[in-house]
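Just dropping this structure here.
Complex shown without one protein chain; remaining protein chains in place.
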Amino acid sequence: MIVPPHPAAGGPAASATTSRVPIRVRFAETDLMAIVHHGSHLLYVEEARVEYLRRRGARYQDWIARDMHFPVVDQRVRYRAAARFADELVVLTWVGNVTRVSLRFDYQILRGEQVLAEAYTTLACVNGQHVPRPIERSVLDQVLSPETCP
Amino acid sequence: MIVPPHPAAGGPAASATTSRVPIRVRFAETDLMAIVHHGSHLLYVEEARVEYLRRRGARYQDWIARDMHFPVVDQRVRYRAAARFADELVVLTWVGNVTRVSLRFDYQILRGEQVLAEAYTTLACVNGQHVPRPIERSVLDQVLSPETCP
Amino acid sequence: MIVPPHPAAGGPAASATTSRVPIRVRFAETDLMAIVHHGSHLLYVEEARVEYLRRRGARYQDWIARDMHFPVVDQRVRYRAAARFADELVVLTWVGNVTRVSLRFDYQILRGEQVLAEAYTTLACVNGQHVPRPIERSVLDQVLSPETCP
Partner (left out) sequence: MIVPPHPAAGGPAASATTSRVPIRVRFAETDLMAIVHHGSHLLYVEEARVEYLRRRGARYQDWIARDMHFPVVDQRVRYRAAARFADELVVLTWVGNVTRVSLRFDYQILRGEQVLAEAYTTLACVNGQHVPRPIERSVLDQVLSPETCP
């Protein structure tokens, strides 16, 4: 086996709330192989994560004001098929794992029905001095709620 | 446990050949948290991988001419501490795993003695029709050899 | 005077056809000054140009198939005010200049009514050997036509 299983390969749990975020591939995101550069996928899942939060009324800026910072401490992408210039992709996004001090967002990058890639990003919750701190209950509730904003 | 162990955490095997590639952080690679954006690390390890190969006389272009293409099929970065603008980093690079049809490059991104991140990228060997094909022995020998070019 | 006048400062000519392309600022596009990095504006106007063309049924891919390539030979951005994370921008896009062998796209990057930046990109028309060649009449007609695709 070349590549170990990816946590997002099975898709979201039946109980998970999800968002589907459309992304159009930019010219600048391709490389000389005439496919989307593998680093661009991190831009897509970051945009999807921000939009996932926005649709639930959550904003990084507000969290920072409450001294909760969420740096990325781990991320992995498993690439299954190439994306190409001008493709209309959808990033299926959900929360795959929660601990007292971290959130793991899981993603499938889709073109139509095809899964082009699976990804996750794990965010730690830290205070302004980079010390781990518990995620407030209200934040967690918001993150795990269904979409409420258009 | 928030983050599973990363294959590169233990460093290179005693038998591994390694390269140390210096990288200077660019202004554009930072984000509004005033740290290096987590996507920039993929640029650093890609530059390190290309340089690792160059120091062994190997070039992607030559492989493509022999119908061996090496798309990235999997990558993971475990972030331990932030890199910052103008930091002088070193990417310690080695081959962490080899199969008949794939190579996994492992990396530690260092600032002085400190490990800022561990990373790997797995490259599959495919032909022009994206069908997996064995890596030629001469290519493997070159990839696993010590540095020969300045 | 610090900065010479920018061709797009006056906005589109009364006779020009225009497109308004929405762009949401990504986190990765910011820098440590907590504003959008000045290089990101090139991504925005490129996305806007592609979308301008798409809404007129034009695609780079089709042009290449007819041996018309359009490399960027000149670009300039005049920055008036900072864009910020999560801003919803609009890129007002039009063709500002046409010669026998080139097109200049002009842009204003807007946040609401405010002009954050003026930009242009000049594309030369060349064949596969990079020799300048006339833009076909049908291509020009398409580029200068009103929006037809949703």
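We call the chains A, B and C, going by the order they appear; numbering starts again at 1 in every chain.
One rule holds in what follows: contacts are C-beta pairs under 8 Å (C-beta built on N, C-alpha and C of every residue); 3 or more make two chains touch, one makes a residue touch a chain.
For clarity, every value in this text was computed on a predicted model and none was experimentally measured.
Asker: With respect to the chain omitted from the figure, which of C:Val25, C:Val77 or C:Val95 is a touching residue?
Answerer: Candidates C:Val25, C:Val77 or C:Val95; residue touching the omitted chain: C:Val77.
Asker: In terms of residues, what is the contact footprint of the unshown chain on subunit C?
Answerer: 2-4, 6, 33, 35, 38-39, 42-43, 46, 69, 71-80, 82, 99, 101-102, 121-122, 124
Asker: At which residues does subunit A meet the chain that is not included here?
Answerer: 27-28, 30-32, 34-35, 37, 39, 85
Asker: Could you pull out which residues of subunit B are in touch with the chain that's been left out?
Answerer: On the side of subunit B, residues 24, 26-28, 42-43, 46-47, 50, 54, 59-61, 85-86 touch the unshown chain.
Throughout what follows, only the chains that are shown with their structure count from here on.
Asker: Which chain has its C-alpha centre closest to the mean of all protein C-alpha atoms shown?
Answerer: Of the chains present, the most centrally placed is A.
Asker: State, to the nearest whole Å, the distance from the C-alpha centre of subunit A to the C-alpha centre of subunit B.
Answerer: One centre to the other, that is 23 Å.
Asker: Roughly how far is subunit A from subunit C, centre to centre by C-alpha average, rounded to an integer in Å?
Answerer: From the centre of subunit A to the centre of subunit C is 30 Å.
Asker: Express in whole angstrom the distance between the two chain centres, defined as the mean CA positions of subunit B and subunit C.
Answerer: Roughly 35 Å separates the two chain centres.
Asker: Give the residues of subunit A touching no fewer than two other chains, as numbers and ranges.
Answerer: Touching at least two other chains: 42-43, 46.
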